[in-house]
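For this view, one protein chain was removed and the others were kept in their places.
Every chain is named by a letter (A and B) in the order it is written, and numbering of its residues begins at 1.
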Amino acid sequence: MNSKSISGNGVKGRLTLTLKSRETLAAYAFLAPFMVFFSIFVVRAVVEAVRMSFYDWHILRPMRPYIGIDNYVELINDKVWWISLQNTVVFTALTVVGTTIVALAAAVAVTRPIKGQSFFRVLLYMPSLLSVGAVGLIWVWLLNTQFGIINYGLSFLGIRPVNWLGDPGLVIPSLSLTTIWWGFGFPMLIFIAGLQGIPEQLYEAARIDGGSNRDLFLYITLPLLRPTILFVTVTGVISHFQVYGQPFIMTTGGPGRSSYSLIFYLYQIAWTAFRMGYGAAVAVCIAVIMAVMTSVQFIVLSRRIEY
Amino acid sequence: MVKRLTLILTLALLVAMMLVLSMPMSTVAQDAEPTPIVGAFGGGETKISYWNGLTGSDGVTMNEMLAQFADENPEFEVTSEIIPWNTLYAKLQAAFVANQPPDLILMHASEVPQFANFGVLMDLGPWYAGNGGWFDENDISEITYSGMQYQGVTYAIPLDNHGRGLWINTDMFDAAGMDTDPATAPDNYEDWVTLMQAVTLDADGNNAADPEFDSENVVQWGYVVGEWPRVNFLSALAQHGGEMVSEDGQVTVNSDAGIAALQQTVDLVYEHNVSPPPAGFDTWQGFASGSVAIIPTGTWFRNFAVDQTDINGMAWPQVQFGEQPATWFGIHAFMLPASSTPEKAEAVQALLQWISANQATWAGSGQVPALLSVQASLDAVNYPSNILLGQTFTEYGILDYTSTVTQEMYAALDPELDAALNNLKSVEDALNDAAERMQQVLDRAM
Partner (left out) sequence: MKPERSILPQHTITYVFLTLLGLFVVFPMLIAVSQSFMTNQEVNRWPPQIIPVEPTLQAIHSVLTQQDLRLDLWLRNSLIAATGYTAAVLVLCAPAAFAFARLRFPGNNILFGFLLVTIMIPSQVTLIPNYLLMRDLQWLDTFNALVFPGAANVFGVFLLRQFFIQVPSDLEEAAVLDGAGYFGRFWHVILPLSRNALTALGIFVFLFHYNDLFWPFIVTNSLETRTLPVGLAILNSSYAGQYRPMVLSGAVLSSIPILIVYIIFQRQIIQGITLTGMGGR
């Protein structure tokens, strides 16, 4: 800026400067309301959470001694933390992959020029409008080993009752299935929008070249939807990694601790034991893991797009 | 065009549905008793806010009592807030932090230590007759009185004893040729197993003692270990002479007594085939649908058993697997925040005096009134379960371990019990792991 005002016409230089600074001022004015709230409720809260994680902070106890990294040391040695982490990773992987596939298939189907298009769009989105409480209540009953309607149906096929929520190897997939049922509607909408954005000429040209429907999907739809898939999977990981309501309502973390999720465990620490300091340490670690996972996803998936 | 039509049709359908739903409802509502405004009773000048966790039928009984109180004492207005127990404690902590506690709280005796330790509860000692007050400590059982205290200070006024007992399906007992008289209940593990096997049936009608019995195809279970396993374990632990925490502050759930207690329960599932594994089995529905002969439950089961099922049933005393009888019970007790003003405390005192004088009404909830004189006056036709189970609590009831971190220790114990009962871990491993974590919790609190 300095060099500019020296080299150029003095008056004009000052004028650009004032214009620029006016624009800067205006920008800050436009940003100000948002930034005030952002600073108070996000920045301050995050800083505060990190600070709390270095204290033995119990909600009603007046004494809150500084204990350094003790909370983090405890966390590394906490078996339940590692179990919860493993469960959460498996759940997130199953749910994100399942949701993406179902949502994409549904979106392709409801963008075909068929009758009842909007009917299906409304119908398929309906579960997403339910609260997690209702979803949990319905599915707990469906998946009940003894009295569940799913096992009742299977019995006619001669299949023995399956212990959906009681088998440690099945409980996470069962919760995942419930979550896919509940949550595929929103990604479906995003895929619909993505599909509508693909120019029809591309398909016509490919058909003239003799491409089959499968070819069209594999060589036109999928590559062009990559940014959409990136968006769906990244937001999917962010939201499903924070799963809490499903285990809380459907299994209370059981059998044993087979369906403890990270946030479920965090809730226990913070709101059953009221150990806010340790809870803050757990929350900070969850945030770091999520940040790392999302970054990796971005790097891997966006490289593919360039290719 | 077609799409628009579908939309309009769907909308119309929904609106029609709502209309259909709302029309008969309003007529039904007119027939029903006029219900008081949202948990607020009376319209007097003196206001009392009151939190409790009495969801379900005992909450209905409580609200009826409050309505009657407000009727007789028009100078009061009681606002009752029902919050489920598991969340009540979280909300309460939050309310204390925010310095907005209610004027009156109904909690369990087991919460007294934690909240008393934080200094947020009021000393109610002066309300007891021994200190010149109105509540007679000689009219409650000794163990009930002890549950009101923490480090020598009395913080609560008891409402009831509620605890563990069994409910049996009498038709199934009759069909198996077993006596339904509670006095004939076995007093050792082997006899209990025999009884449970007699009322466990497979699809061909063979009972679990029969060599032909098909354990893969059970249609009627003798017992269900999945119903609140913790209090069953605590009862059985005491029956074997064990305790959760020893006098010198060591967690002893993995003592010989603890291992024996849990192993016996696990064996009911995998050895004697009289109970399904806990996971995926809805015990209340099991009893209600006629698939369970004996359910370990408690005083609170009465109204469900009577009103919500087609089952002919009755209360029985807790199972006895060890050398001595023991059964877990809890106490609903009233507490006041330490920050209460003298005027508020006086108003609340009037309400509690009234409730204590009318404790007999509380028996309608299924729970056992805390006052022994009221227990003695209950009529045997309407309140058989209250009387039967109430006696067991007074004779051999055990309370939760007294500490500020009991709930947190339970949070470490419950998943391990669940793991053992679902055969994911051996009994020893489960209890050792539980003891280790519980000890950490306890040590932190010291």
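Points worth noting:
Here is the rule we use: a contact is a pair of C-beta atoms (placed from the backbone, for glycine too) under 8 Å apart; a residue touches a chain by one contact, two chains touch by 3 or more.
Because the structure is a prediction, the values reported are computed rather than measured.
Listed residues B:Gln285, B:Asn312, B:Gln353 or B:Gln391: the one in touch with the omitted chain is B:Gln285.
Within the full complex, the residue among A:Ala93, A:Ala206, A:Ile220 or A:Met290 touching the omitted chain is A:Met290. Summary of contacts with the chain left out: across A:Leu75, A:Val96, A:Ile172 or A:Leu266, the touching residue is A:Leu266. Considering the whole complex, the residue from A:Ile83, A:Leu165, A:Leu225 or A:Ala273 that touches the absent chain is A:Leu225. For subunit B, the residues touching the absent chain in the complete assembly are 7, 10-11, 14, 17-18, 21, 24-25, 28-29, 32, 35-36, 38-39, 55-57, 59, 63, 81-84, 86-87, 91, 94-95, 97-98, 100, 284-285, 288-291, 304, 307-310.
Residue-level contact of subunit A with the missing chain is found at 20, 23-24, 26-31, 33-35, 37-38, 40-42, 44-46, 48-49, 52, 102, 105-106, 109-110, 112, 114, 118, 120-127, 129-134, 136-139, 141-142, 147-149, 152, 181, 189-197, 207, 213, 224-231, 238, 241-242, 244-245, 249, 263, 266, 270, 276, 279-280, 283-284, 286-287, 290-291, 294.
Assume only the chains that are shown with their structure count from here on.
Against subunit A, the residues of subunit B that register as touching in their complex are 2-3, 6-7, 10, 89-90, 93-94, 96-97, 118, 120, 216, 276-282, 285-286, 289, 291, 405, 407-408, 411, 415-416, 418-419, 422, 424-425, 437, 441. If you check the complex, the residues on subunit A that touch subunit B are 59-61, 80, 115-119, 122, 143-148, 160, 163-168, 253-258, 260, 268, 271-274.
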